[in-house]
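Not every chain is included here, but those present sit where they belong.
Per-chain numbering from 1; labels A, B and C assigned in written order.
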Amino acid sequence: MGKKLLWINPFKTDLFDETFRNELAKIKQPDTVVDVVSLPPALGPTHLEYSSYEVMIMPDMLKAVKRAEEEGYDAAIIGCFYDPMLRAAREISKKMVVTAPAEACLHIATTLGESLSIIVGRRKWIPEMKENVHKYGFADKLASFKHIEMGVHDFQKDHDETLKRMKFAAREAVEKDGANVIVLGCTVEFGFYHSLQEELGVPVIDASIAPVKYAEFLVEINKKFGWGHSKLDGYQSPPEEEVNHWKLFG
Amino acid sequence: MGKKLLWINPFKTDLFDETFRNELAKIKQPDTVVDVVSLPPALGPTHLEYSSYEVMIMPDMLKAVKRAEEEGYDAAIIGCFYDPMLRAAREISKKMVVTAPAEACLHIATTLGESLSIIVGRRKWIPEMKENVHKYGFADKLASFKHIEMGVHDFQKDHDETLKRMKFAAREAVEKDGANVIVLGCTVEFGFYHSLQEELGVPVIDASIAPVKYAEFLVEINKKFGWGHSKLDGYQSPPEEEVNHWKLFG
Amino acid sequence: MGKKLLWINPFKTDLFDETFRNELAKIKQPDTVVDVVSLPPALGPTHLEYSSYEVMIMPDMLKAVKRAEEEGYDAAIIGCFYDPMLRAAREISKKMVVTAPAEACLHIATTLGESLSIIVGRRKWIPEMKENVHKYGFADKLASFKHIEMGVHDFQKDHDETLKRMKFAAREAVEKDGANVIVLGCTVEFGFYHSLQEELGVPVIDASIAPVKYAEFLVEINKKFGWGHSKLDGYQSPPEEEVNHWKLFG
């Protein structure tokens, strides 16, 4: 059963597309296709560290989700650890599943360990992410957030420096805060989980890999058993007439 | 100390603007100005019952917030009980305060009573609103949500019918669910709080009045004591250079 | 619409009355009157650091609340950060609203920021205050309590020393505990919020100012919309006959 996934880099830059395409190709299932898109090229945010940046590109993101279902994708992945507009994306998807990094990482982390810490770039990110941890139900499993004073575009600049900071933060999380699983809280923190894991001896969940695997899982149970997002309440789709009349997601 | 507030009807219709302008003029403080705007006239959602509709007009909403501060407003009120994009709006506001109906109603209701029910139009709305009740800290004060099978545009169609349904739902909330305060969970449920309150004998909080009064309160403490939104973490403003370079909120 | 507020210093000393009178006169609305009283002069507690002291002066406090309504006050403010006997005070008030410092500060702080720390005098105070933070719904927003080893009557002795300790504690709260709003957890910690705020760059909520402004807010919505304390359950007034027969609050 082939699976067709779309990873959406919700930035106005295709800077990471090629890398993601290559990296995700390595970790997908054999019969899965993972396509990677970013938002329509135009002047605009190249990262989403600010909630106001999220807002400004959400319509493009949502249109990308809509288009994904029309083009036959089985799942869309919103490639930002804030899990932006997850409810909206599920609303407009009729059968397609939608997931996102924090959701995927947290479900995995709480199955693998009992106390997790999240390594983020900046302190600024924490309140929005903490809100999500609580919303998903994992407040009691949260040992700490650790910030390493780096922006989204810093992680891949000097790999040694990034790794050094991540190790320091993760070690503190494990030794002082009581974490036994680490989550990397940004999709652009890719490429480090393996070294960290080797060094720390606890699972380190990568925010770009996790949602792809979770999406494959969700697609499979959706196709086989009809277990898709419930369309009764929060994820109920808007009426076709309104959507068409307003040409909303075209 | 004059206060300049902007009520933003986050819809692509000015249908309610005039009514809100008149109604809010009656309830504001003497030295307050409450202006009412809706989003730029164009084809688009005339209500926000769906999260995907919220998303599509958020950039316009955010621009309206941005413009409000530039035009000298002291506060912006996002006129939808989902309290959409509150974090983003606070991020981009440097000094101006921003509030929204659910936040305002819930802070008031939990000061006035000990157990509250929220009367909404449709069951569909509940998950997003419940999420907010929990986020704000009021899960333990929530007696119930009651839905009266009406959409945003139905409330003002047949006032008798609306009032009848509201009374039935509110009475059930009070008598069976243990509520001692009622919150009307949509800004377009205006005009009914007084009759309900008379009949039920408990406070009934109106979602269009509450945020205006809460905004006046916040503006006053902001101007007098510098108590505005903390700019340290979640509400930190994005860097000017990026915003300017991307012409983001123009 | 004039507002008549009564600030009750719940101590057997008028030591702070004059200062509060002057300070609150500066921060009130133009058409507000804030009167300040302390409890009937007699030997008794001059501070409420102990719950047993609270208890001993509660009847006087409650009588002061009762008298306030009879004398036409629109609101009574119980001037202690333990928010003593708030339910009782609301019970015996028929129309008058009653508020208190912790309630006011916490509603404000959670609207302005996402994580708050409370600076108290002694560790002894924390359990009762923490109980209130949880009761009001703000457990998840509480970063920490910090104690600066000072009693109620120490704060105003050596302003430099007090400020020094407050700065140290507040800085630790912000930098280590993740707070982005500070609350000063005693009404006698007045006079410091402004310097702290300047230095720290986050809102610092003063426990004497906040409840006065919150009271003005509550009075306004009470008078205009009838939004007073719900008299249905916990705040239901005792029957007149019993009260009169027992000459209870005379």
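In the analysis below, a contact is a pair of C-beta atoms (placed from the backbone, for glycine too) under 8 Å apart; a residue touches a chain by one contact, two chains touch by 3 or more.
Values in this document were obtained by computation on a predicted structure and should not be read as measured data.
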Message = Taking the 3 displayed chains as a starting point, can you state how many identical chains form the whole complex?
response = 6
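In the analysis below, only the chains that are shown with their structure count from here on.
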Note = Taking each chain's centre as the mean of its CA atoms, the one lying farthest from the centre of chain C is chain A
Task = Please work out the Cα centroid separation of chain A and chain B, and write it as a whole number of Å.
result = 30
Task = Quick one: report the Å distance separating chain A from chain C, using the average Cα coordinate of each chain.
result = 44
Key: Multi-partner residues of chain C (at least 2 other chains)   = 114-115, 140, 178, 180
Chain C residues within the chain B interface of the complex = 27, 29, 99, 103, 107-108, 110-115, 136-141, 174, 178, 180-181, 193-194, 197, 201-203, 205-206, 209-210, 213-214, 216-218, 220-221, 224-235
Key: Residues on chain A engaged by chain C in the complex (per definition of touch)   = 123, 126-127, 134, 139
Key: Touching residues (chain side chain B, partner chain A) in the complex   = 12, 43-45, 49-56, 58-59, 61-62, 85, 87-89, 91-92, 123-124, 126-128, 131, 134-135, 232-234, 236, 238, 242, 245-249
